[in-house]
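Of the protein chains in this complex, all but one are displayed in their positions.
Up next is chain A:
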Amino acid sequence: MDTPSINPKDQEYISAKSYLLQTSTDSGFNLYDHLSTCLTKILDERPENVYDVFEDISKDTKRSKFTSNKGEGEDADQDPEDDAETPLPNLMELAFYFEQAGVGLNREEVIRVWMALKQLVDTHNLQHVRFWGKVFGTEQSYYVAEVEYREGEEEQEEEEEEAEENADEDTEKEEGEEGEEEAEEDDTPKPDFKPPPVVPKEDKAGPNKKTYFVCNDPGKPWIKLPLVTPAQVTAARSIKKFFTGRLDAPVVSYPPFPGNESNYLRAQICRISAGTHISPLGFYQFDEEEEEEEEGEGRDNFVENLDFEGIPVKELVDPSLSNWVHHVQHILPQGRCVWWNPVQKNEDEFEDEEEEEEREEPDEPEPEQGPPLLTPLSEDAEIGSMPPWTSRLSSNLIPQYAIACINSNLWPGAHAFATGKKFENVYVGHGHKYSQDNYSPPSVPAIMEEFPSGPEITEAEDPTPEEEAALRAARQEAAEAAEDMEEAEEEGSDED
């Protein structure tokens, strides 16, 4: 042995000390130093009942040593974040104004929604975020956020989603084709009926200009609603159903609704937005540069008017309501904001079908027209004999400081307020349009005729014996005449 001078006890002591001196991989300190600091502290301070408070002393010592390695970095990061423009709206301020008007949600709930919106802003690259409102369902409610993506960001997200969707669609298509082949083998009769052409949806314009996220409870994940198609808008107009609160719930209705509850919710949201999103006159204006480019067609772009000075509250609550304008495009009966001509596309198809008897060329359909963007509310149609909007001051006792609030009678639950340069819209309701008459589902269309009635399938009366005899005689005569002719011809040829 090289170290005979060290006896086994010393050896143990050394190994124990070296164990205690091991630095922790997490914090970089060792127990030996820690114990010695603690003991020094105890001996210095001589606290009473040291056995009982030893843990605290140990904790204090540890805490005093702790330095955050992130500290400086975080502060540096936060400052620019505060300066940077965040799309998150000041929801509390808006809630304050809505509370003056006696509408909206209570404050705690608004804070929770605000937190949820913050989460949405943090996870998506958004340019503009609004709290659209709350829609009650029978089982759960929906909180709806209206967002606009930064340019290009949406495509990225969509591409990812589409990649997944396409995979599913491909398999479906294949199945569909197989199905058709089988049908041909069986030679089943195919209906003559051609469905009217599907109206194409507007992408990133009209009803799909903005994107909507919903969640059932603030804090639960936000779910993006699918784009709305014109067929869904027109179908949503003719049905009236309660929302359940489950996005994947089927919509059982007549006429059948193309899609599930998420599509129905999306269709109602765009109808409500088109009907009730209003702003004080002059807050928005048309972009002058774009004006020249798009002539004839309705302009669909506007910019914030920087010179807007605000309209006095008294003028805003004037019952004529000419100081409020719609800033969301009207949705035409077709389900689109810009009219689409269904005939254009059909022409090629008509040429292909030459066999078919020439149909009358359908008349050029009258283009549907709605009021242009930024039309004053005074142009809105009345509901029966009822004005579509109700305006009032938030306070009759102190009208000097009151704000203007306006409630929709057409969409009960849609409210707006305005004061100075601030205004906001919110919807809290069941998501149904008001009508004075009770809802009655459209009647079933008339049953289609199975065959076009013609001579082939109409029953003719049987000929009488006399008629038969006459016919037979006529035939005989004709046959004889033909024979005579033949004979005459033969004779003629012999002569040659």
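Operating definition for what follows: contacts are C-beta pairs under 8 Å (C-beta built on N, C-alpha and C of every residue); 3 or more make two chains touch, one makes a residue touch a chain; residues count from 1.
The rule we apply is simple: contacts and distances are computed from a predicted model.
**Q** Please identify the absent chain by the protein name in its UniProt record; candidates are "Centromere protein I", "Radial spoke head protein 9 homolog", "Translin" or "RNA polymerase III RPC4-domain-containing protein".
**A** "Radial spoke head protein 9 homolog"
**Q** Touching the left-out chain: which of A:88, A:121 or A:428?
**A** That would be A:428, which touches the missing chain.
**Q** Which one touches the absent chain: A:56, A:93, A:122 or A:139?
**A** A:139
**Q** Touching the hidden chain in the complete assembly: which of A:400, A:438 or A:453 does that?
**A** Once the missing chain is taken into account, the touching residue is A:438.
**Q** List the residues of chain A that touch the chain left out of this view.
**A** Chain A touches the chain not shown through residues 98-109, 134, 136-141, 240-242, 384-387, 390, 394-397, 407, 409, 412-413, 428-430, 432, 434, 436, 438-439, 441.
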